[in-house]
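As you look at this complex, bear in mind that one protein chain is not there, while each of the others sits in place.
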Amino acid sequence: MTARIEEFVARGVRPGRRWRAALRRPLAVLPLAYLALLVAGSVLAPLLAPYSPVAADLDHVLAGPSLSHVLGTDALGRDVLARLMYGGRVSLLHAAIVVVTVVVAGVASGIAAGYLDGWFDRAFTWVVDVLLAIPVLMTLLVVLAVVGEHQTVVMVALGVLVSPGLARVVRGATLAVRKELYVAAARVCGLPHHRIVAAHVLPRIAGPVIVQVSLLAGGALLIDAGLSYLGFGAQPPDPTWGDMIAQAASVIDRQPWLLVPPGVVLGLAILAFGLLGDAVRDATAGHSPLPQPARTSTLTPCAEPSAALLSLRGLEVTLAGGRVVVEDLCLEIGHGETVALAGESGCGKSITGRAILDLLPAGGAVTAGSFRFDGEDLAATGPRALRGSRIALISQDPVAALDPVFPIGRQVGELVRLRHGGSRTSVRQRTLQLLRDVNLPEEVARRYPHELSGGMAQRVAIAMALAGEPSLLIADEPTTALDAAVQAEVLALLGRLQAERGMAILLITHDWAVVTSFCRRAYVMYAGHIVESGPVEELLTRPRHPYTEGLLGAMPSRARPGTRLTAIPGSVPEPGQWPSGCHFAPRCTLATPECSAAPVPVSEPDAGHRTRCLHHDELAGGERASA
Amino acid sequence: MPLLELRGLRVAYRPHHPVVDGVDLVVRPGETLGLLGASGSGKSTVGHAVVGLVRPSGGRILFRGEDITHATARRRRALSTRLQIVFQDPHGSLNPSRTVGSTLAEPLRVVRRLPRRAAEARVAAVLERVGMPPAVARRYPGAFSGGQLQRIAIARALVLEPELLVCDEPTSALDLSVQAQILNLLLDLQHQLGLSYLFISHDADVVRFLCHRVVTLRGGRITEPAGPRS
Partner (left out) sequence: MLRLIAHRLVVSVVLVFLVSLLAFLLQAAAPGDLARTILGQNFSTEAHEQLRHQLGLDQPVLTQYGQWLRDALHGDLGSSPISGLSVAGEIGNRLPVTLSLIGCATAVTAFVGVALGVVSAVHGGRIGRVVDVLSLIGYALPSFWFALTMVTLFAVTVQLLPATGYVALGASPAGWARSLVLPVATLALPGIAVFAKQTRDAMLDALSRDYVTALRAHGVPERSVILRHALRNAAIPVVTLVGLTFIGLLSGTVFVESVFAMPGLGGLAVQATSSHDIKMIQGVVVVFTVIVVVVNLVVDLAYGGLNPKARVR
């Protein structure tokens, strides 16, 4: 559900190549400008520098910043600004050599490994594993000891040593693209490999490569400066940034200022590369955002008493960003009753289930409505205290709903201890009893979630839900992820437990076959509204809302094979794009101007059968549906 | 002569662990053959083998009598104009960073070597055929709903005018009302173009509704040979 909502947000933005747009953001423009300044300052140093970088002035040693020496002078009276500009020539050139080496070695081998797969990929993974474990700086020192005077060779060696990291990223990205269905489609069309790489792989890996390269460039600057700090860089009197820091260190007690210019210029350069990488990453990869501030729900007290177990009145749910996803929802469940909440994806049915337990995604809240449970008005306390003990939840993906790192016995046991306390043996016995209740063998207690099939995991989830002996179970698409045979077993289990324990069930589903086989009463949701509710029998034979009628016509099981289905035209509008008045009006064959003029009230044409439609009379008792 | 014939098809990703073993089936011109199976039954693998996405380790695939089991890349390219596939996930089957138009035109330009204008005209025509306005060619896949994307994905498969379409659970990711639209579209296309479908699904209702004959697959083997829908 939440995945779908995020999808809505992402929709309409042009994806891929987002890094181009990223480079125009302020967080990328500033670093780019700074780096451009550095490059210009270094390249044009002979023209711009105020002094020669090696001209000593022994009368003005260790001077602070002044008009004649903007950044002061060093221990030999040489101008710091001039030395910085000339030093940049070396540092930036070295960084460039490293980056070019890394890109050539890393991108080519990474794409080849990710795309070709097979033995090449295995060999590649092996080599990368070995290379990644080599201590880079140490090995570089060996190279330095041998060919120290050839700085270019040292930088190329550094590039080769760090390229496995990039190669691995590129391989991963390529592999991900290669598995995409659109690449499969391109292969089915017989497109040659080089074309697939150029058209589909390269654009997709451009983002991650830019991120890595900018981080590597920063790292290269750092290592290069470090090496010259240690005395392995260009030989004096030629300036480098690292060497300037080393010289500042030797006079640290007399003029600490000298540490500042090279440190700040270097630090900012590395920072600029880092920020650039971050900006591109944020734009291209799914960067996990900081958590949204929580919002508190506002429930209004409910005047009318209710005999029902659960009673929701006028519920409105708003998600982060102010999107209303459920509007004016009224729902009642009697003690021990099984009720379906049916609708297509994105209609708000899962969100409703979550709202009942105050489990909305961060930033979401119930923004209107009242809530009664077992006669008690929850306006003051909220539903949180009911979790587990009075209301329980099972959801669609049963394996994901179990903590992957604990064995089943401990997870069920934790809830048993939480609800009933007691000694270790009594907890254990209760735990095993719960597993038996859902038809699982005791040895399941020792297994981990990933060792269970979907059906078994859903039974475990049901056992956990039962641990608190709740009077209402919210089952959110409990069988959707399961195969048909297992689906029937799980439904039978739920039916048995309900009969034995007198527990009410709210079944949230999109599957009408499940609704008809399991529930007596159903609510039909469309675009945040409950559009119709009543006995399932009546909904199927005499729908009182054109949407329900349309769904019946869309069912292949009810149609004559090979004939066109009476499909509803168009598609479900997304939250935020709901039409005014009746949300279904734009797709409805019965719609009139009144439908869109004002919110449509709920009416009750037959006892217990409600509809949010002005024209329900024209549906003529379902004759159209069965035609 | 049957359009497509599988004889003892076997696919094993690991040696001695075939996911598909000894599958025989026949698709006749203009018909829809349903391939019904639960998840993990190997039904998608059969479809992938037919269009050359996985290499069979045994058996034969015949297309109009020609053995294409181990077709060369060049032959595959030629075959792609007669044999295409539609996938389950409409979001994944179109490159999100390219416009719909460029994705659809690509095979025309590369395989058919059509000039740009002609390719664009053909793309517009095929989009119209699946019920999308030609203007969508300029937009990116992110702008469309699942049902619209599946229409575009079908257009992508149709752009080379194939005779056989492998439909790998094309409606499983869609809601009921959208599924009905896509099923109607597949029926219409078959009617208008005389297409044949190998329709792979786990949904017995859909298969029964759409297919002329049905084959049931379990554990990589056919358990119920092709019979008319019951």
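By written order: A and B. Residues from 1 in each chain.
Here is the rule we use: contacts are C-beta pairs under 8 Å (C-beta built on N, C-alpha and C of every residue); 3 or more make two chains touch, one makes a residue touch a chain.
Fair warning: this is a prediction, and the values are worked out from it, not measured in the lab.
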Left-out chain, listing which of the shown chains it touches: A
Touching residue (missing chain; options A:Pro46, A:Gly231 or A:Gly321): A:Gly231
Chain not shown: contacting residue from A:Gly64, A:Pro236, A:Pro256 or A:Gly608: A:Pro256
Chain not shown: contacting residue from A:Gly267, A:Pro301 or A:Gly422: A:Gly267
Residue touching the undisplayed chain, where the options are A:Val43, A:Leu116 or A:Leu141: A:Leu141
Chain not shown: contacting residue from A:Ala133, A:Ala307 or A:Ala607: A:Ala133
Footprint left on chain A by the chain that the document does not show: 2, 126, 129-130, 133-139, 141-148, 218, 222, 225-226, 229-232, 242, 245, 248-249, 252-253, 256, 259, 262-263, 266-268, 270-271, 274-275, 288, 290-293, 354, 357, 359, 387-389, 392-395, 397, 400-407, 414-415, 418, 448, 450, 461, 464-465, 467-468
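By our rule, only the chains that are shown with their structure count from here on.
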List of chain A residues in touch with chain B within their complex: 10-17, 180-182, 184-192, 195, 199-200, 203-204, 344-345, 483-485, 510, 512-513, 550-551, 553-557, 559, 561-562, 564-569, 571-572
Residues of chain B that touch chain A when the two form their complex: 38-39, 48, 51-53, 73-74, 76-80, 83-85, 87, 89, 92-98, 103, 106-107, 110-111, 140, 142-143, 145, 147-148, 153, 156-157, 160, 175-181, 183-184, 187-188, 202-206, 208-210, 212, 229
